[in-house]
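In this view, the complex is presented without one of its protein chains, the others remaining in place.
This part shows chain A:
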Amino acid sequence: MRNKIYLGLLLIAFIFQGSILHAEAKEEFDYKSPEFKAVAQQFACTCGCGQDHYECDPNTCQLTKDFKADLVGMMNKGWDKDKIRQYYVNIYGEEILTAPEKNGFSLTAWVLPFVALGTAGGGLFFVIRKWVKRKGTEEPVMENQTTEEEVEGEILSSIIDEERKKYL
């Protein structure tokens, strides 16, 4: 009896599993989902479109169609985007990525703009300090001019200008 129950359960499980698989096979994968975007956007399509594998149209480019299918396969295996990236970098090298890696020489691509900004910012700080100091040693600081006074000054001069134009 027990064996029969086990056999029945096994049969039900088998049928049930089959229906799940069937449903999965029918379910269309959304190539525009955020999960797929995170993975596919990392890779440059080499068909000449200049786009990444997320943007490139699978209906006009066989290359991206196959690539996308491979990516989905890896995602279904549970690979995360970093593991998938590493997989392709190992095969094709860094050239396949849409952005340089953040290590080795490629790190300079990411770091240099900020190093340059920091250095220039530091330089600017010292230059302004020098200018402020120079002012400080020459004469005492003038009375502060508030924004309102400044605007009023401008308005006054424009009214004078207006009057001047009327009579001169």
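Throughout what follows, a contact is a pair of C-beta atoms (placed from the backbone, for glycine too) under 8 Å apart; a residue touches a chain by one contact, two chains touch by 3 or more; residues count from 1.
Note that contacts and distances are computed from a predicted model.
J.: Assuming one chain is omitted from the figure, identify its UniProt name from "ABC transporter permease", "Heme lyase CcmF/NrfE family subunit", "tRNA N6-adenosine threonylcarbamoyltransferase" or "Phosphohistidine phosphatase SixA".
T.: "Heme lyase CcmF/NrfE family subunit"
J.: For chain A, which residues reach the chain that was dropped from this view?
T.: Against the missing chain, chain A presents residues 28, 30-33, 37, 41-42, 44, 49-52, 55, 57, 59-60, 93-95, 97-100, 105-106, 109-110, 112-114, 116-117, 120-121, 124, 128-129, 131-132, 134-135, 138, 141-142, 144-148, 150-152, 154-156, 158-159, 161-162, 165.
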